[in-house]
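This is the structure, below, for whatever I ask next.
So, chain A:
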Amino acid sequence: MIMSSLIKLSLAAAISGIAVGATARADQLDDIKARGKLIVGIKNDYVPFGFLTKDDQLKGFEIDLAKFVAGALVGSEGDIELVPVVASNRIELLNAGRIDLILATLGKNAERAKVLDFTEEYYNMAGVVLMAPKETTISKWEDVRGLKLCGMQGNLYNRALTGTYGAQTVLFTGTADMFKAFQDGRCAGLAFDGPILQQKLSDPEWGKKYKIALDTFNYIPIAGGVRKNEPRFLEAVNKAILAAEAAGILVEAEKAYNMGETEYVAKRAADAKAAGY
Partner candidate 1 sequence: MSKETTSATFGFFGVVAALLAVLLTLYGQGTGEALRVLFDRSSLLLTGSSNFSGFGGGFSANVIISVLSMAIALVCGFFLGGAMVSPNAMVRSVAVVFMNLLRSSPWLVVLYAMLYLLPFNVSIFGHHIFVSPFLKAVIGLSFPVTAYIAEAFRNGIHAVPDGQWESARALGYRRGQILRLIILPQAFPLMLPNLMTTYAMLFIGTSLVVVTGTSDVLSIGKTVIASDGDDYAAAVYLYILLLFFLFAYPLATWTRALERSLSKGK
Partner candidate 2 sequence: MNTPPCKPFIEVANIYKSYGSIAVLKGISMTIQAGDVACIIGPSGSGKSTLLRCLNGLVSVDRGTIRVDDFSVELLQSEKELVPLRHKVSMVFQQYNLFPHKTVLQNIMMAPIQVLGHNKQDVHERAVKLLAKVQLSGKENAYPGELSGGQQQRVAIARALAMQPEIILFDEVTAALDPEMVQEVLNVIRDLASEGMTCVLVTHEMRFAQQVADQVFFTDGGVMVEHGAPDRFFNNPSDPRLKSFLAKVL
């Protein structure tokens, strides 16, 4: 009988644990300042946006941005915790409170706007492009009908690939698995974010064998993501992003990581500077 009451007790504890987890806090911006660090969800397997260097350091376009934002919000660029996320868990981690901010190639769309607030956008991602062996016969998106395409779980264009174009998607949880499966010849093509594949082709081994067979049918604005109903925090992050653009951080990053200098990033930098950030 002692045991049964213990079980009841632990059940009660478990349930109350769930309950307290849902309590809202006063203000996120104050919390972060009090804590002394900003927790940002970034990618670490996503050259050039966020990746691990040979000496085990995190680098990338979005890492640079994240550090700048931390500096603006908390005080210094070191006041930051970088939490590696993947497409399939980043929104969950945000809303569960594990991270304050997503800077992880998060594409803006209406579905996601229902569960989080987008910050200022800072990049225009060539959406899905198709990489295929050089000798491929695929010349338009309609050609992929019935073909196996490797890709990544959690990308919204996957639905268009199967629905509109009738491809068979083979979806992975990480880029390492996806690239390896494609190289092994498990798919006729690799349908994935343009900049990543563009960057991959700069590797001579890949450049020898593959090409971008199809250009994107959609451009996706990339923005940060924060929890809903945190207006002060959102405003502070937006200001920091614009300040980063004005300071030329992102233009520099594009150069540093071989992403190709895009008109979009240059224009936003100019606009931000003009607006006085």
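Side notes on the structure shown:
As a convention for this text, contacts are C-beta pairs under 8 Å (C-beta built on N, C-alpha and C of every residue); 3 or more make two chains touch, one makes a residue touch a chain; residues count from 1.
Basis for inclusion: all candidates are chains of the complex that A comes from, given by their letters.
Everything numeric in this text was worked out from a predicted model, so none of it was measured.
Of the numbered chains 1 or 2, all belong to the complex, but just one touches chain A: 1. Note for the complex: chain A touches candidate 1 at residues 1, 3-4, 6-7, 10, 17-18, 20-23, 44-47, 51-56, 83-86, 89, 92-93, 96-98, 173-177, 179-180, 183, 203.
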